[in-house]
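Let's look at chain A:
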Amino acid sequence: MRIDSLEHRPGSGFRDDGRRAAPDASPDAPAVSARRICKAYGGTEVLRDIDLDVAPGETVCILGPSGSGKSTFLRCLNWLEEPSSGTVLLDGQPIGRLPGRDGRPRPMNARELAAARTRVSMVFQHFALWPHLTALGNVVEAPVHVLGRPRSEALAEGRRLLERVGLAERADAYPHTLSGGQKQRVAISRALAMRPKLLLFAEPTSALDPEMVGEVLAVMRDLARGGQTMIVVTHEMAFAREVADRIVFLDGGRVVETGTPDAFFTRPHTERAQRFLARYAR
Partner candidate 1 sequence: MSGIATVWSYRDAFLAGLGNTAALVGLALVLSLPLAALAAVLLVEASAPVRRLGREVVDLFRCVPFLLLAYVIYYGLPEIGLRLGAWWAGLVALVLYNGAYFTEILRAAALSLPREAVEAGRAYGFSRAQLYGRIVLPLVALDAGPVIGNQIVVMIKDTALLMVITVQELSFVANFVNARAFAPFAPFATALLLYWVLCLVAEAGVGLIARERRRRYG
Partner candidate 2 sequence: MTFDDVLTLLAAASITLGLSVAGIALGLPIGLGLALLRSARLPVLDQAIAALVSLVRAAPIVTLALFVFFVLPEAGLELAPIPAAVVTLTLNTAAFDCEIFRAGLAAFPRDQLEAASAYGLRPATRFRRIVLPQLWRASLGPLVSEMTIVLKGTPAVAVIGVVEITRAAGRIGAQTYEPLPPFLAATVLYTALIAVLVRGQRFAEARIARRYGYAVS
């Protein structure tokens, strides 16, 4: 394991020039604006020219068969995966690459990247809770140590967030004592504690026993209704249909179809989407 095997090496000839990020973009700037995202491993292209804009408050569900590149694309949005080419703006500000002195883009250094990532939170398929910290400890860890919030304030907010996902009484439990559904709800609280502009969900219910899927989806539904900007990679068709403002359908590393849930589920106009729905939406 290399801690940063997926990110840029720092000190690659550029120094942090101390330039602060641009002041807040206009209020109607997209929460995410991804342009021409390509990703290739060796010779295989997994993402080809993907564009995506997500407006503040919008919930977008990304659907597609396994291997379609939807998870890779999601990981490109917070630069856990570095796209081969393309740009991502979060809330109007770039992540991953900045304009360099000579006008050509240069990779962000570790500090810039860490700062950019605080604007977006991610919920992982396998929860990725920190096993040495309690539920509450997981929730307050990054707000205190990355954002520098006062501990008491973070603890109070953390308890509120755990209460919101119905886990107030498990605040002091270690992750291994929680069920899968509880772990994922803690993970969602942890993500919310960052007060992110954007919340990414990477197949949040795929690792759960069937009877626990509902409790996690219920929390996500509440968030979407509360106006949280979300991008959800999922196989839960009923959830996507009910909650999403927009469906993006990926296949073979391309956006094949995009539209309202109603249009996508009732009148898919590409053959690939029709085939996909015939297989999964029953």
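The rule we apply is simple: contacts are C-beta pairs under 8 Å (C-beta built on N, C-alpha and C of every residue); 3 or more make two chains touch, one makes a residue touch a chain; residues count from 1.
Keep in mind how these were chosen: all candidates are chains of the complex that A comes from, given by their letters.
All of these numbers come straight from a predicted model, not from anything done at the bench.
Chemist: Chain A is shown by itself; which of 1 or 2 touches it in the complex?
Modeler: In this complex, the candidate that touches chain A is number 1.
Chemist: Tell me, which parts of chain A touch candidate 1 in their complex?
Modeler: 1-4, 6-7, 78, 80, 110-111, 114-118, 121-122, 124, 126-132, 141-142, 145-146, 174, 176-177, 190, 194
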